[in-house]
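What you see is the complex with one protein chain gone and the rest in place.
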């Protein structure tokens, strides 16, 4: 089969002919129909220090996809060839404390398909049955391939109460944009989108954020104070990972509010804990991945009920062979979610 | 002023000229602009055993209303004449255990305006400042007068998780109909409305319930099993108070689901606790009134964001002088929420 | 090996020589060191209608035990021969909705070892690796064999807040007695034990309940009203399954309180839902089994820290060969927990 391969410890990838992977008795071989690109893939492509420390090439990246079951191992009972599926790519160990008390999303021995083993930027990918998510064939292929980041957004939004609450989304990359849609679908009373990149602000408008603000040019705190009756937002979803975004996010949070932190800051960040968390009586939740598998049920229910219009986030469709061009688009800041069609 | 008065321990009411009530230093005199009728008012009108045991005539009933502040006591600081307001009519003592730990909605010494003291079916009503709810003047008068029952619905829906959950509303009186709208606005993935009365089923359709079922003629349990993939509904909101409704509601609840009980059964009810609650690992919450004042903030936020279309529930508008006709309409089953315009 | 066998569809059991069971690649063969008897075993022994409907003889009962790992299947990684273990005997499917969202204790396809397949009243029992619970070898054997019912108690007590709360335990069978110890260890401010059987009341005293009351002879409600300042108990743990116990339990619950229902009523029960749940704003949780595996971690932590003195509950030790005598003791009401030493 054809695959995008990180061939060694250096930037770039190659398209190569590789064998179709073999699968074990509890595993499923999926023919990839659609995949999408995550910021993590850019780190892998660029071979940054994180990639250097984590990856062991050669490796096929890719952890957002959908496809059709081609073959199943002999112990597999819940799917069969022809089923339309996606997958949770965090493979939890099932044996650590966290796995056994319902926190498998922070498993101590997690392995990520597409990072720690071969992923979905190929004609076929192998997934353990436990991680397969069977989909309604009526679900649009493009939505089916972005469930991983949509799950991040659903996990962030639903990590506390959201109905009838005002919410600020700080940072409008794909997950932030998804979070706008999810918050609105789940009854948020007002959604503020904060973003310095103009293209992303346009997308935030397209996602129907109630207020779209540019922290680089507007006094965002003053605007939020004014429009919330001097109170601040009930909920802050930090999706920028930028120190300024984090500090601004805490500043606009109301006393007694709650925060989901999802954006990954590259370095330690200095925060005024006394003013921003302690005296505020705030609740702050770290968000990692998606809950296995409560978030998946929630996603499926929201998608099935037609409450989520995600199309504006998908800015580009490319053949997988143009992967390098996709990398350029993402780094230019002009793309949000890029859907890849498979290699032939 | 003119008022509807329960003059003695017998059925019926009279329209009488009575003095405008006096108000204390912490109280607010409100000119009533719009009021609405509750099932409780029918009990009072008919002088049923509950009314006999609770009321001390003469009394002006009426506990759903909105109006304009006419006068305020000397210690009142949060509203002033001209403000558009409604009110929480459960006056909590503020001193019992429940009041002091955030459960004022089940205050041990509650007094209900319109039941235990003179209410809003009059030109003026007196409300303690603590219970006044100041409204955006842009809110439609008709919505402003139904916040009490809307609050019951919001409290019921938001007593547990609702986003991305399927929900059955058992009994489609006004609160059940409101609950359909609230559940949809807060991200319920599918709303089943169960109701034996045809007129109410029509209203459930108008509220955009996804499934409207008649337990008297359809195999509701089979239908729900089929459409939920054999699982049952995640959430059941019991709003009928009828033993058959309660039993059906528990039957269709999925294992591990949650229940809000709001409808008041007239008698003890026999339930199969082993099958329906214990083996199911269900969570059942009794709903009384509205949370003071979290529910009010939630209602306001949902209304302000335009997420609730409640108009179909308001089936009739009558001059308050036609109160007796309103009683007939309600008892006929052909009315849902009746809005009364004030006596002149 | 020797085993206690339900040989057919009739009362009684036989001690028989049977083959040591074979085990699969993911299974563990455990040499039983100690077992204990549950009320369920009495139902099986007596062959009541529930047993008639559920069991398929021949069957070895027994689902409370501890022992030493004898052999492990080739895929087993978390235990090895010689390890001291107990086990969760509810084998969840891992594939239903409930299993996948953290509610495996109410799995829709559960199989119970000792009920649906051969259990621990034998020299050896086979357990899936997923269900094995490895124990500190320092844990007393007698405690190690009663983790199943202790887990019911822990699940019941910790299904809501317990610290600084008054709690009533209604029904003082073994699980009720364990619940007294767990509630005290977790900071309950006062524990009321309600029980009609004198022997069990003596045991409740031995477990250091603060108040031990006999509903058959005392005005329990009046006593609780008096000693709680007129408020009622914050938490009610229903462990009798008796209609009178349930009704009394709801009566003594304070407004805004919470209930765990664990005792299994044999028939539907009539409850005054309006007074006891709805107007009270009560929260009622059905308790089934133990959370997999959060409850097990909690048990282990409480036992390891020495906070639980469970010895009074263990009223009898018998050789397994005297099983029938154990049945008689349990039915007489004079035994609480009976520990069985293995057949030779």
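A few comments on the model shown:
Just so it is clear, A, B and C label the chains in written order, and each chain counts residues from 1 on its own.
The rule is short, and it goes like this: a residue touches a chain if its C-beta (ideal position, glycine included) is under 8 Å from a C-beta of that chain, and two chains touch if they have at least 3 such contacts.
Predicted model, so just to flag it, every value in this text is computed and none were measured.
The omitted chain makes contact with just one of the residues A:25, A:81, A:140 or A:286: A:286.
Summary of contacts with the chain left out: across A:19, A:49 or A:268, the touching residue is A:268.
Residue-level contact of subunit A with the missing chain is found at 97-98, 101, 103, 105-106, 108, 231, 241, 246, 254-256, 261-262, 264-266, 268-274, 277-288. Considering the complete assembly, subunit C touches the hidden chain via residues 154, 158, 161-166, 185-190, 210, 297-299, 301-302, 304-305, 307.
Residues 77-78, 94-95, 97, 100-102, 130, 292-294, 296-297 of subunit B touch the missing chain (whole complex, contact as defined above).
As a working rule, only the chains that are shown with their structure count from here on.
Pairwise, the chains sharing the most contacting C-beta pairs are B-C. For this pair, subunit B with subunit C, the centres built from the Cα atoms lie 42 Å apart.
Distance from the subunit A centre to the subunit C centre is 42 Å, each centre being the mean of its Cα atoms. In subunit B, no residue touches two or more other chains.
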